[in-house]
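With one protein chain withheld, the remaining protein chains of the complex are depicted in position.
Letters A, B and C mark the chains in the order given here, with residues in each chain numbered from 1 onward.
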Amino acid sequence: MIIKVRAQSPEEEVNKLLEIIERWPVKVHRSDGIEHILLGLVGDTNSVDPTMILSHDIVEDVVRIAEPYKQANRRFHEQDTVIRIGDMAIGGGDLITIAGPCAVESREQIMTIAGKVKAAGADMLRGGAYKPRTSPYSFQGLGAEGLDLLMEAKAETGLPIVTEIMSVNDVDRFARDVDLIQVGARNMQNFTLLKELGHIRKPVLLKRGQSATIEDLLMSAEYIMDGGNTEVVLCERGLRTFENYSRNTLDLGAVPIIKSRSHLPVIVDPSHGSGKRFMVEPLALAAVAAGAYGIIVEVHNDPERALSDGQQSLYPEQFTTLVKKVKAVQAALSQFR
Amino acid sequence: MIIKVRAQSPEEEVNKLLEIIERWPVKVHRSDGIEHILLGLVGDTNSVDPTMILSHDIVEDVVRIAEPYKQANRRFHEQDTVIRIGDMAIGGGDLITIAGPCAVESREQIMTIAGKVKAAGADMLRGGAYKPRTSPYSFQGLGAEGLDLLMEAKAETGLPIVTEIMSVNDVDRFARDVDLIQVGARNMQNFTLLKELGHIRKPVLLKRGQSATIEDLLMSAEYIMDGGNTEVVLCERGLRTFENYSRNTLDLGAVPIIKSRSHLPVIVDPSHGSGKRFMVEPLALAAVAAGAYGIIVEVHNDPERALSDGQQSLYPEQFTTLVKKVKAVQAALSQFR
Amino acid sequence: MIIKVRAQSPEEEVNKLLEIIERWPVKVHRSDGIEHILLGLVGDTNSVDPTMILSHDIVEDVVRIAEPYKQANRRFHEQDTVIRIGDMAIGGGDLITIAGPCAVESREQIMTIAGKVKAAGADMLRGGAYKPRTSPYSFQGLGAEGLDLLMEAKAETGLPIVTEIMSVNDVDRFARDVDLIQVGARNMQNFTLLKELGHIRKPVLLKRGQSATIEDLLMSAEYIMDGGNTEVVLCERGLRTFENYSRNTLDLGAVPIIKSRSHLPVIVDPSHGSGKRFMVEPLALAAVAAGAYGIIVEVHNDPERALSDGQQSLYPEQFTTLVKKVKAVQAALSQFR
Partner (left out) sequence: MIIKVRAQSPEEEVNKLLEIIERWPVKVHRSDGIEHILLGLVGDTNSVDPTMILSHDIVEDVVRIAEPYKQANRRFHEQDTVIRIGDMAIGGGDLITIAGPCAVESREQIMTIAGKVKAAGADMLRGGAYKPRTSPYSFQGLGAEGLDLLMEAKAETGLPIVTEIMSVNDVDRFARDVDLIQVGARNMQNFTLLKELGHIRKPVLLKRGQSATIEDLLMSAEYIMDGGNTEVVLCERGLRTFENYSRNTLDLGAVPIIKSRSHLPVIVDPSHGSGKRFMVEPLALAAVAAGAYGIIVEVHNDPERALSDGQQSLYPEQFTTLVKKVKAVQAALSQFR
């Protein structure tokens, strides 16, 4: 950590700062320049709180050298984390496809779709039971009953299930019944929820918030891992930008960045990442070409009647083609590895 | 609501769309143009789900004419909502100042600061007991004990208290003991929490998320109001943008916009809105000049030793000056009313 | 065009508005609702200036139905525009690779790189002669001499050249000597320059500005096309967002969007789109998988000594591999067409 202090600061003020720093297990190297006094901190800088340093008026800036995430950091864990769910391995060489409706709407709907995505080659079934909707007047999901239906669909098709958790009070049930527990973009910094998920032993799918940096995302993963639950799958699903033709701006650069900075697997959601059906296929292919370990896409047998997000849901036959194409891209690139 | 359909769409597809629309209590006016077929929907368009329309491939766009927020909408509630806490009125002619430390750290700290901000003229005391921190390794607040200390400070000074809630499981205690319950920016779309807060009868301070539009903010207020709790104070506290010299980009344009679109009172947080001590005063003054009903600022008696956000905390004497200045600005402008 | 007028506006004010509208060649359909009076404008709405309507205080909003770009619009020109340069066709089925250094630095440098990218299979040679640099203290390019060197490299290798224009005073020379004239992101709305480029007959590579919407980009293309120069290639090269680990956030969703809204070909620049060497390959592959007609990448034989942007330049051997991989991805996907 480097502290940039205004040159010619009163020595008395510098000493006040040094006194604070002394409380942490670090050594200080001082170098006086014409424009600044630089203080280099060496040692366990992780315990240092930069805001306590910045609060001194003589300090212009604090530059962190070490990353603030430790357990998610590839630097301290070189090998890829591979998360096994049934006979799949997320983060290994496989390409995982997760598909299903935005929301579970009825037994018939989820059974039909589950059957179709299974036939098309999906590895897991997604479907929302608890739905975070911008408007209180929109369909809010079937709740616990929706989860029951997902479990039926799993029993029928054998597909493991992915669904979103919205309340700390549901953690026990999700830990028991859900194969991959999704934390949605809006709850990425719901730290109360993240801490609870750290105490269970079920894989978590952590979606990146619309205005979260990649570092923020890794810090949220750190909350879960710090509780002892190391099985976190990260998911890029689009940033909020000024471009409003698409619902979000999918940041595919996040894929190579996450892979270089963290050992956790990363997948991509081109459905929420675009918000438009015609964009889902090109962005899913792009995600795989960029190196994502999987994709999660919305599929609906009757999108025109879907109770949410029909506009970004693929028809089953579109999904069937998509699976073939992503496999073709992966096969084309695997020859170079 | 206007639906933009591709011109020359097969009549059969248009009929499928019209069938769906028929289920809602609206009338349709159709007009065939060269580039588009336009369908105008009149009636209770609030019940119409635009995603169900957009899911039809022949639909290019859906343009909402009515705002999606009803209870927060000034159109249906012309008079300003005034929220009374003790002998203060937020949203009336008064200018409310809320001040205190980022986090409650100890009895001595909160008592000292409470005394000083009271002496300076603050109307309410803020202080975090439960702290949402990006890093799990940062100080997470004193929790329930912090809330006890705030209550002591209130007993001592008479200042009503404002503090942030992070868990649905704390709603009962907050409803009993806290005067203005803060929902932080990161939880602005924690709908589970918002719904619970709708069921109590205590004022809520709803902070705008870093990537939330003003409409999103009003929709979140709608969640609370829909439960029957109509006392919501909105708070602008900065957007996340590419400008990284300041922690956030404070959007003061939100003040006149909210005042024109909603009857709910709006205040501003220049501390989080900037993240730098030297910016707090100019932005607080700007907020008042722009028409905010109040400001919420961080004040610490010893910011260099503050356990969080010291870099944006004012010294008590700075706050004393600030109160004088905001009052001078308000007085200067009140002569024109 | 739909005009949203406040309900119960004084009829006198509405009439003032209607009088203004009458001057344009449009018909008005009026519909009085409870919340709004809607005025639908039909006819040549392209000639209507929405700001003249919005300037009336009774008007709440103006909603455009027709897109403001005409010549770039696929609606009026269904077939893809194919731009021929030498024996290449941008926008046809081919995948075009453009490669070369950020800046031309010396004869030896450009000759070496030109030879290497040609050997690797590049279709065109890029290289900056005039360089837009954020700092006046950075290398500003060799100027006219740099262009001479590019022409030598073209003579030697047969590769057509792409280079950026920065001044209207250079249009004549560029029109004569350059095969594809680049307008950089910072000049995307330098309308004086765009107008001049409309008067020549050489293809233009128009890069999207860091904060330009896709509609803005198409409107800038419209400036060139309106002058009679219809050969415009669009290029996505990243948006400025809050994510600062990468230099920009590449918006690959722009590829399918542009292809659906415009007949002009679109290519992608993963070098500027990321700013980091290790991200160039994954993003180039992603761009091709998303459907881009080509890529433009920076390659340098000695990036550590490059006078600009070495950190995002590929080594020639990396480019050789990249060309093989993008072709593999394209081949894998072409079987589905």
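A few points about this structure:
Here is the rule we go by: a residue touches a chain if its C-beta (ideal position, glycine included) is under 8 Å from a C-beta of that chain, and two chains touch if they have at least 3 such contacts.
Given the structure is predicted, the values throughout are model-derived calculations rather than measurements.
Of the listed residues A:Val28, A:Ala66 or A:Val82, the one in contact with the hidden chain in the full complex is A:Ala66.
Touching the missing chain, out of B:Glu108, B:Glu145, B:Asp172 or B:Glu243, is residue B:Glu243.
In the complete complex, the residue from C:Thr112, C:Gln189 or C:Gln330 that touches the missing chain is C:Gln189. Of the listed residues B:Gln71, B:Thr163, B:Ser211 or B:Asn229, the one in contact with the hidden chain in the full complex is B:Ser211.
Taking the whole complex into account, subunit A touches the unshown chain at residues 2, 4, 29, 31, 33, 35-36, 38, 40, 42, 63, 65-66, 75, 240-242, 244. Contact between subunit C and the unshown chain involves residues 16-17, 20, 46-47, 49, 51-52, 54-57, 68, 132-139, 166-169, 186-187, 189-192, 195, 209-211, 216, 219, 222-223, 226, 240, 277, 303-311, 313.
Against the chain not shown here, subunit B presents residues 211, 213-215, 239, 241-246, 249-257, 260, 273-274, 278-279, 282-283, 285-291, 321, 324-325, 328-329, 331-333, 335-336.
FYI, only the chains that are shown with their structure count from here on.
Shared residue numbers account for over half of those found at the interface formed by subunit A and subunit C, and the copies are therefore classed as meeting with the same residues.
Taking the mean of C-alpha positions as each chain's centre, the chain lying farthest from the centre of subunit C is B.
One simple way to say how far apart two chains are is to compare their mean CA positions; for subunit A and subunit B this gives 26 Å. Centres computed as Cα averages put subunit B at a distance of 38 Å from subunit C.
If you average the CA atoms of subunit A and of subunit C, the two centres end up 31 Å from each other.
Contact of a single residue of subunit B with at least two other chains is seen at positions 240.
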